[in-house]
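One structure coming up, written as structure tokens, with questions to follow.
Just one protein chain is left out here, and the rest sit where they should.
Entry: chain A
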């Protein structure tokens, strides 16, 4: 049936900023949806607060509002734009909850709007724990013994009945937020209390904990006719008890016989039938390892992280099909674009094995609890495709960028067998490596299975890898052994390392196509993965699709992590689009299943593979590109530059030499001296002794960091010798000291950031950004304002001048990012990155200067001036844009929330308005601050801040807030006529700070510490408490000040100006 003609203009609600649990997968889904809708001739109105997304690009929608994702704002947008429908199920939990609220309040009905995607009844049946139970019971689908409760008392009572351990699942939260496993009464009390508070409907499910059962998922898609198919089955290597986002997952499920497989598949289909799903749905089951007993864990009737994985794993575009279903198509009408001759109503057949491996932030956050449970902690993931499980997991391990090329974790070598067995009990991010070590030691499958419940099938396969490592170490490297090792996923460099023998006849990888049908139908999907065979389908494809165009290879940015997120994917994708527009053939290599770059529709060819030199070599050999691009894939792509340069590969754009000049301290210093540009004094050190000498020479405080890092990884401010000693230990734990540690004098000035585009002759600066937080807080964690507000004309000119000098001296062809600190009227350079940066997406959107596009054309030979945007500083936009960072602190336990030089935010939002105050207000609101104008403020700051905090406290006081402070701070405040009540510190006995939190008296916290980091410290504990109670906590006086200013202006979401960025 043709699509409904009563739908002409659709409102799509996005998922907002990247947080742990709701991330890039929704940009991918949202982008597919917008494209699908527009291809049907519909008008699309988009609302998403996250400027780093591809979906908020002018090409994607007709009207784009980068505004707070808030009910009031959405209603206003609806009133302005008058769409006739809203698409609910492609914006994660955020989009879903907002759509449901609009529906339930009758707002949609009142405005004659249709709800597309998921119906409220469907959502309730899945998300409301009680209705879910009842629904499952009705259709005879077994659930785990559980009870829905609204009070802690009821939770405790039920737990008594069914016995511990129990799991708490709060209703309508995301990524398992607020949930957890309770082993006893005390734990249950704490988790239930928190869960009830976080659930928008004060509801949690208390459920018997069946950890250890197999965890199997099915991605299903269904249309309004009732046609339903399962797109993909997935099996979590980590059994029930670990959130699917934190599990290693294999697709398809490998350990199920047809009986279990059929049983669960049918169950999934029956569930979506009963829920009347129209679109995609994820069904999770627990299956007893030794019987046919199973239970439904949860059902998510929307596009999700799993559906992104399933789409990339099978080649079946779930979000696109779901969008078409939402506007009225049925599965048997939607053509399968991959084969061109079949329809979306068929189940993909896979002839390879897919593995998903999560990326955790624990290499950055050394003090955070690493234990994995029901609350997701991973920031991102990689996917790998192989001809065997072993090959797939080996590829995944090198894609995840932990510096490992096999599953052998070096630090486990020293442990005894008993210690290894003990450590198997620790369910954390390193467990799979502990399992591998145990297998290598000959510890029995039974022992390992009893403790971890990881299926023996996988243990067997991991053992194959371990056995191969041993064989390589002890046997002569025959051709047969070598080929087997290649097929198991070993790199040549690994084989040589283990065997201490040279590989006589290196074998090149060949490529197979992902075609949704296991070769049953002829397909022309340009989507490939590597394996070791004779037949090379990529070579065939290239041969059959000769275009004569210039061919450029673009490297992606790997898994999403703090410091390297979706912004880099935005740049990669825009580069590919620009290349295609300029008449080139664009090829992309990446291993992140959540992103738009790995949608095979994006580039002319996609290679889903690890980004190591050997993997890249094989692709270069089959593609023989005319050039490669490394400046849009963050540090992941830059790391390849040296290797590519040595091989003589043509890097278009800024070359390796420039990259090295920027990163190598000595060379960089020389460059600065030659340009006459000052930098904070600094030294390069390799040992603790050298570090202490350097610090004393510079004078405290000093900034310490390893070189060649991203996101300020392991970057710290040291205030004394003790700090140096502590921090050197931390840094050297994670980095081999081939790259030294940099120690610089810390200048406490204003931070300014500039992105520039250069063609080797001229340069263009779309805009200068100023950070609200002074130097010392990583730029990614700072609130960034464009245009810069507080710079003198002299400073501005100096910055423009320095930027130009640097860009030209470094021979930049493309993008460059420079960070400055303005201290006592002097401008100093902090760092220069000759590549795209985090700020490129938002600055491009707000200034209207398509930075990646311009840079790409420069890389292809066009000059800057030819492109018509002029040079020097671009004219200021009429709008002010404020980028506010977003954190996922509630997910990472024991992590100190104190901001510093090491980046901690996972995402960002944008506030855009004609005035700074309004833009700031919108940004803060979009970031999730509730912007309360009354209540209590708790202030406890370090000595060095006690004077500066006074005027800020005065502002809050003036607005009528109750001010609480610890003794030292209170004393100063009161002395300066700001009324503050003294409150006891944690160590001073009750009632104290914590009591105030528990009594709900605190709405904002201003807390700065000289120390911090370690979970035991009271200041850290207090900040963690603020996270738990969802109380805004400012760890920089500058942020607190900005908030105070914003609150004073008395803006509200009802009267702020709404901006359609398509009109900029």
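We adopt the following convention: a contact is a pair of C-beta atoms (placed from the backbone, for glycine too) under 8 Å apart; a residue touches a chain by one contact, two chains touch by 3 or more; residues count from 1.
We adopt the following convention: contacts and distances are computed from a predicted model.
Chemist: Given the options "CD1871A family CXXC motif-containing protein", "Sulfur carrier protein", "Spermidine/putrescine ABC transporter substrate-binding protein" or "Carbamoyl-phosphate synthase small subunit", say which is the protein name UniProt records for the missing chain.
Modeler: Spelling it out: the chain absent from the display is recorded in UniProt as "Carbamoyl-phosphate synthase small subunit".
Chemist: Of A:367, A:521, A:686 or A:700, which residue touches the hidden chain?
Modeler: Result: among the candidates, A:521 touches the missing chain.
Chemist: Thinking of the whole complex, not just what is shown, which of A:65, A:329, A:346 or A:360 touches the missing chain?
Modeler: From the options A:65, A:329, A:346 or A:360, the contact with the absent chain belongs to A:346.
Chemist: Can you say which of A:387, A:530 or A:1008 touches the chain missing from this structure?
Modeler: Considering the complete complex, A:387 is the one touching the chain left out.
Chemist: Determine which one of A:41, A:106 or A:258 touches the chain that has been left out.
Modeler: Missing-chain contact among the listed residues: A:258.
Chemist: Residue by residue, what part of chain A touches the chain that was omitted?
Modeler: Against the missing chain, chain A presents residues 225-229, 252, 254-259, 261, 266, 269-270, 273, 289-291, 331-332, 341-343, 345-353, 387-389, 455-457, 460-461, 463-464, 467-468, 478, 480-481, 484, 488, 512, 517-522, 533-535.
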